[in-house]
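All protein chains but one are shown at their positions in the complex.
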Amino acid sequence: MYSFECDYLEGCHEKVLQALIDTNMIQQPGYGADSFTESAKKKIRAAAKAPEADIYFINGGTQTNQLVIDTVLASYEGVVAAETGHVAVHEAGAIEFSGHKVLTVPSHNGKVDAKEAEEYIDTFYADENHEHMVFPGMLYISHPTEYGTLYTADELKQLSALCRRHDMKLFIDGARLGYGLCAKDTDVTLPLIAELADVFYIGGTKVGALNGETVVFPKNNAPKHFVTRIKQHGALLAKGRLIGVQFDALFTDDLYLTISRHAIDKAMEVRDILKEEGFTFYLDSPTNQQFVIAENEWLKEFGKYIRTGFWEKYDDTHTVIRFATSWATTDKGMEELKRALQLCRK
Amino acid sequence: MYSFECDYLEGCHEKVLQALIDTNMIQQPGYGADSFTESAKKKIRAAAKAPEADIYFINGGTQTNQLVIDTVLASYEGVVAAETGHVAVHEAGAIEFSGHKVLTVPSHNGKVDAKEAEEYIDTFYADENHEHMVFPGMLYISHPTEYGTLYTADELKQLSALCRRHDMKLFIDGARLGYGLCAKDTDVTLPLIAELADVFYIGGTKVGALNGETVVFPKNNAPKHFVTRIKQHGALLAKGRLIGVQFDALFTDDLYLTISRHAIDKAMEVRDILKEEGFTFYLDSPTNQQFVIAENEWLKEFGKYIRTGFWEKYDDTHTVIRFATSWATTDKGMEELKRALQLCRK
Amino acid sequence: MYSFECDYLEGCHEKVLQALIDTNMIQQPGYGADSFTESAKKKIRAAAKAPEADIYFINGGTQTNQLVIDTVLASYEGVVAAETGHVAVHEAGAIEFSGHKVLTVPSHNGKVDAKEAEEYIDTFYADENHEHMVFPGMLYISHPTEYGTLYTADELKQLSALCRRHDMKLFIDGARLGYGLCAKDTDVTLPLIAELADVFYIGGTKVGALNGETVVFPKNNAPKHFVTRIKQHGALLAKGRLIGVQFDALFTDDLYLTISRHAIDKAMEVRDILKEEGFTFYLDSPTNQQFVIAENEWLKEFGKYIRTGFWEKYDDTHTVIRFATSWATTDKGMEELKRALQLCRK
Partner (left out) sequence: MYSFECDYLEGCHEKVLQALIDTNMIQQPGYGADSFTESAKKKIRAAAKAPEADIYFINGGTQTNQLVIDTVLASYEGVVAAETGHVAVHEAGAIEFSGHKVLTVPSHNGKVDAKEAEEYIDTFYADENHEHMVFPGMLYISHPTEYGTLYTADELKQLSALCRRHDMKLFIDGARLGYGLCAKDTDVTLPLIAELADVFYIGGTKVGALNGETVVFPKNNAPKHFVTRIKQHGALLAKGRLIGVQFDALFTDDLYLTISRHAIDKAMEVRDILKEEGFTFYLDSPTNQQFVIAENEWLKEFGKYIRTGFWEKYDDTHTVIRFATSWATTDKGMEELKRALQLCRK
């Protein structure tokens, strides 16, 4: 049975695996002082056109969000996020665990609206009691969002300018960044992100790696003693090479973008197939996650052939389901999908 | 210039002050082991008809909320509150500082609706990803609410039953509890609160004391080693007697209720005066806080004679202001209010 | 039965009480914006010859220590203290609760030795793995120490210089500061402390007040948004006036020093009485705490007449006990002590 449940169903891309194989018995120092990590950093700085970037490799997305938010914010500051943002809903309170409040603004298919965010901030500072409230110290957005949607370059510039105006930091969660950068018609590039964000991360776990995310402080602006703070968060890998090797491979010969493009191509195929079958889409996503509204009865049958992700209840007889493609999606998977749709005609 | 800005403008009630004077030079052990504290506890247990209650005296409201929520909840649990709740908005992130998320539901003039709260909880448990989310472990309500409104006995019973059903704790913030218990037509009593809540507090700072709140775990259900945890929060008073003496006085001869009634009487006077002047009330409050919508221009003039509390911006030309009465509100204050209204005819 | 158990057995000094009585019904804004607080700050700045000092009033000692250490330190920093320091032993982990490690150095009757502290710091920075360890960010000392001992001006200067050299902050816990300033032969003054420390506090709870400590950042160097951080710690008093009024009284006409001197005089009397009786002193204390080694059998008898503080087990048949005097110690107390000693001749 083929699964489109999520984008972390397989191990890693074959070239990443090969790099792990090739380097396996080479002795290297720990804690990120290895030469693979150094090489990966250089390539990423080049790709992001951010020669001064401070770069760190962290094990996973929630770990990264918790670490970045906690170390960049002052204690009296919280992070502004869409009410559907990963940090707001799906991290089991990891942000609060490290002492910070998530301040929510409305979500527009996962996106934050610059005007609404500014209103939130203006209202905060206009409140005579704001010294008794949590200061907005950072804006957190994900690109692509949890709903697969994308910001335009213009929207990102507005959000960045907004942060500048209010002395806030802009943090971009790029757990699926590759799938955003390779979407059709996007005008957002990695260098643009490095220009606009104070800190962002390039997701590996969902884009070709076994594990690992690259945290980038593009202007040599990592918090002081950041390695110590990673350690304090329990997030410092003894074998830092594990992620270093993988990102070194991912940023060799544009592999990161190449495999991301594959996922987008497959997602568009899935979209076309589903559209042809007459499915109603929950929203319009240009990236690797496609959301459709399915009848529960039909879903029971379909679920015998294809696994999809439960997203949310739509109404008493329908459910929003997610089809996620990835670097690993195979032609065989596409065939199985088509066959299943034929078998379970609506 | 008389002030109706809030209900903590003066020191303490004269009988409370007298008790402090009378006991001042009596030697007593520290940290709440004094005889005044013991006496106060007995009187409060009697008043609440909760003979098994564990009782502690804490310095202020935010301190108490932070302490209770942190010590009663498991680490993976958050507290459900109205989106206008004090813990959600006006404690500078004190709840998150101790690691817990505030999970918000809609506010109805400050009140939580039992149905909406249950929907929130049902949706949480129905979500297949809820292991990645913050568990609702407690319901926080304030009585009176931050808007001066009150729950009925029936509503409290529903909320309490809801908590029982979902293995949650019910915590009632009683910063202004006296003003709730003495409102006209309320059917909520102190023993009822002790019956329905897992933990609540009886506010002193706003009701006749210099400082101090009484935390009550009505069924001998204080968290283990609670004194150590108070100390760990930095909240253990060396001179525990300070609050003990005051609550001993407040719970002698029904003083707490008597002085609360005074505040309600004065609030109803204020209401009548303002109604007669044709003011639009922001909401209908039966307690010591009265909210009206005032024109900004008029307010500038009026503010020269009477101080009121800024509540929130209403529209570009109007502001919601608060008139708070208390145990300390004087007849002279009422006269000054009337005079000011005459001087600043709308 | 008279008690020398500790120095917080009574309420407050009569002049402090009188100030509370006199100001009781004067309306004032909350959260420290009242005029009494303002007046107290001015007087303290003058007394400390620190015209630029940022001053805040906090409820108690552990609260203050937790607040200051947490807000002054970076997250990766810990506080260096004597292994017997209050923050290291007797605050139920309040410092760790807010995320910081207490790094201990040997105690010399409660005091930190500058050389040993420097060795600790040098060893830390010489360790090639120190990025995996907690950085020493602050030196905490108490003056007088928990053992009643005092630093000389010279010793304080050395510790201050040490902090300067290593980019650390010097924090002086002055829970009993008055008793230190008024000791015979001390050359440490309040202005000297304000000159040498980055932050210190002037204890009220043990020196004439019902409650309250004055935190002083002498060079206009309070952490940013300090009021918000006090609130976040649950430590912001609604009726800030309560402590403001008391410190205003304590710093009027040198009351703080006058009543401290009284305690020292009484302590010296106690010392003479005990010496005459042939007691062995545990250590030599020039302040209000006197420690003697008592036989357990004798202590049982003596304890029927006079209450003293258990300090620590000395050996199987002896205990170290503490006699604490204070601003409140009476002549009657001294008489009872003498009588008890006659009744329980060793």
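The letters A, B and C name the chains in turn, as written, and every chain counts its residues from 1.
The rule is short, and it goes like this: a contact is a pair of C-beta atoms (placed from the backbone, for glycine too) under 8 Å apart; a residue touches a chain by one contact, two chains touch by 3 or more.
Only a predicted model underlies this, so the values are computations on that prediction, with no experimental measurement involved.
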item	value
Listed residues A:210, A:257 or A:273, member touching the removed chain	A:210
Touching the absent chain when the full complex is considered, from A:239, A:275 or A:300	A:239
Touch criterion as defined above, residue of B:84, B:232, B:246 or B:290 at the omitted chain	B:232
Per the touch definition above, residue among C:224, C:313 or C:339 touching the missing chain	C:313
Contact residue for the chain not shown (choose from A:43, A:231 or A:338)	A:231
For subunit C, residues in touch with the removed chain	75-76, 78, 89-93, 95-97, 99-102, 126-129, 131-134, 310, 312-313
Hidden partner interface residues of subunit B, rising order	70-71, 74-76, 99, 131-133, 135, 224-225, 227-229, 231-232, 236
For subunit A, the residues touching the chain missing from this view	2-3, 5-6, 8-12, 14, 17, 20-21, 23-30, 59-67, 91-94, 97, 205-206, 210-211, 228-229, 231-239, 241-242, 328
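The rule we apply is simple: only the chains that are shown with their structure count from here on.
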item	value
Chain centre separation (subunit A, subunit C; CA means) in Å	51
Length of the line joining the C-alpha centres of subunit A and subunit B, rounded to whole Å	42
Geometric centre distance via CA averages, subunit C-subunit B, whole Å	33
Contacts with two or more other chains, residues of subunit A listed in rising order	75-76, 99, 131-133
